[in-house]
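Here you go, one structure.
Note that one protein chain is taken out, while the other chains of the complex remain in position.
In this document, chain identifiers A, B and C correspond to the written order of the chains, with residue numbering beginning at 1 in each.
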Amino acid sequence: MHINIKYFGQISEVTQTDEESLEFSGSLVSELLETLNEKYDKLKNKDFQVAQNQELVSTETKLTGGDIALLPPFAGG
Amino acid sequence: MHINIKYFGQISEVTQTDEESLEFSGSLVSELLETLNEKYDKLKNKDFQVAQNQELVSTETKLTGGDIALLPPFAGG
Amino acid sequence: MTNRYNRHIILSEIGQVGQDKISNTKVLVIGAGGLGCPILQYLTAAGVGTIGIIDFDVVELSNLQRQVLFGTSTLGKNKAIAAKERLEDLNSAISIIAYGKKLTHQNAINLFNQYDIIVDGSDNFETRYLVNDASIITNKPLVFGAIYKFEGQVSVFNYNNSPSYRCLFPNPPEKDSVPNCSEIGVLGVLPGIIGSMQANEVLKIILGVGNVLSGKLLCYNALTSNMSTLKINRNELIVQSVLKDKENFHKKEMDFNCEVQVNSVSIETFLSEENIQFIDVREAHEQPKIENSSITYIPLSELENNLDRIDKTKKKAIFCQSGIRSKRAVEILQKLDIQNCFSITEGTLEIIKHINNRHCDGGTTEVICSK
Partner (left out) sequence: MTNRYNRHIILSEIGQVGQDKISNTKVLVIGAGGLGCPILQYLTAAGVGTIGIIDFDVVELSNLQRQVLFGTSTLGKNKAIAAKERLEDLNSAISIIAYGKKLTHQNAINLFNQYDIIVDGSDNFETRYLVNDASIITNKPLVFGAIYKFEGQVSVFNYNNSPSYRCLFPNPPEKDSVPNCSEIGVLGVLPGIIGSMQANEVLKIILGVGNVLSGKLLCYNALTSNMSTLKINRNELIVQSVLKDKENFHKKEMDFNCEVQVNSVSIETFLSEENIQFIDVREAHEQPKIENSSITYIPLSELENNLDRIDKTKKKAIFCQSGIRSKRAVEILQKLDIQNCFSITEGTLEIIKHINNRHCDGGTTEVICSK
């Protein structure tokens, strides 16, 4: 399925892009993350949450296609 | 066709809503505006521009369905 | 380490090179009001090398609900000057120039030519169209922001061949279609959000990073926290027509929606004063005629063609048949940056009576009615 991924904050520094599109055949968010961990070596050291179609989801959620966002926490003020 | 209309600033005061959806059978933006002028009496006294699918268009533009926005100018600072 | 701009310099997108660009840029901010305050604060903090502030207005109590550069200590002060004083404490390392006067068609071109980027924080359509046209004529990027109650608009005009404000809204709206500025309320924090976004656009233009909002209109709603960005296209005909008319630009006059503060005073104020120029703005046919060498006669319809007859060194006391046109005359003169103009509240008949009652005073203001 077609997935559009947005990277925020430090995550976009690891991926070197704010956004990317890819075709993915897995079915769970966790599987997508494994693929991304392989693609981006430093990603596994990062804290982040995942949103699918503008809603925060657990990694055990089924992928529906559409928008995925990887959100790290920000501390700054 | 299905049209979702967003009203900004003073226009939303005339329409008493920020947003509405309607089915419309006309083909031009100007025809839609005529219908809205009938529905909202005070609309014709207002200055505004029209955007279709997030792009400013002339009233002679063909309706494609989707998003329409009625944008008035703001003076305040 | 203790560098003022350290938090900018350590960003790879800015660095010392970017910070130097900020230091070498001159930005003119139109209006030190709701939008102007945050714009000025953040451009000053960021270290923009030269900041010009133009605002003729004075700080009023009702401004303090949102104009965060001011306070009890600056009530009644000119806004540009009060802002400069506060901002110089925030950043003593930059140059801040306060213009405590009205932006007009007469002074805009010369002023804009001295700056690299123009930021519109004005509060009325007349100034917005003036600023837009002057930006086109002087070829300066214009960072636009405007607010209405709970909503705001931000865009960057005249930047790398992008659209201008007239490409979005070709002409000022009809007067009665848009409420007069003094009648409209505004959520105080809204200009904080919109003005900060304008300062952000200025910095992106200077630094050449990110996506500048040119060719786009950002619409923000503080009640819903919705933000939409609409695409705007350049209308070459409109831009060219502004450029074609540029020789006449300085002759144009603004017609304010927003009430201009006119000093209306009784004739009695002037009876004991010296150094007054009385100006009668009635038309030629109006009665009674007054014959007195100390009264200058300029019909309202001819006022702008007779500016050389107005004495800059004196207070101007302007009257007409009933006190209405004299007010209009003062508005016109104030917009032309002519200071010390007062509209006399009384009409001509009453004025004559007042003056002739001053028996003991053999001053030059004694009048004789002809006919």
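Going forward, a residue touches a chain if its C-beta (ideal position, glycine included) is under 8 Å from a C-beta of that chain, and two chains touch if they have at least 3 such contacts.
From a predicted model like this one, the values you see are computed outputs, not experimental measurements.
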Task: Determine which of the presented chains are touched by the chain that is not presented, and list them.
output: A, C
Statement: Among the options C:Arg7, C:Lys251 or C:Lys353, the absent chain makes contact with C:Arg7
- prompt: Any idea which of C:Gln65, C:Asn139, C:Gln339 or C:Asn356 touches the chain not displayed?
  reply: C:Gln65
- prompt: Given the full complex, what residues of subunit C touch the hidden partner chain?
  reply: 1-11, 13-14, 38, 41-42, 44-47, 60-62, 64-68, 70-73, 89-92, 149-150, 154, 183-190, 192-193, 196-197, 199-200, 203-204, 209-211, 213, 216, 218, 222-225, 227, 229
Task: Can you list, in ascending order, the subunit A residues touching the missing chain?
output: 6, 8-10, 18, 45-47, 49, 51, 54-56, 69, 71-77
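As a convention for this text, only the chains that are shown with their structure count from here on.
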Query: Using the average of all C-alpha atoms in each chain as its centre, how far is it in Å between subunit B and subunit C?
result: 32
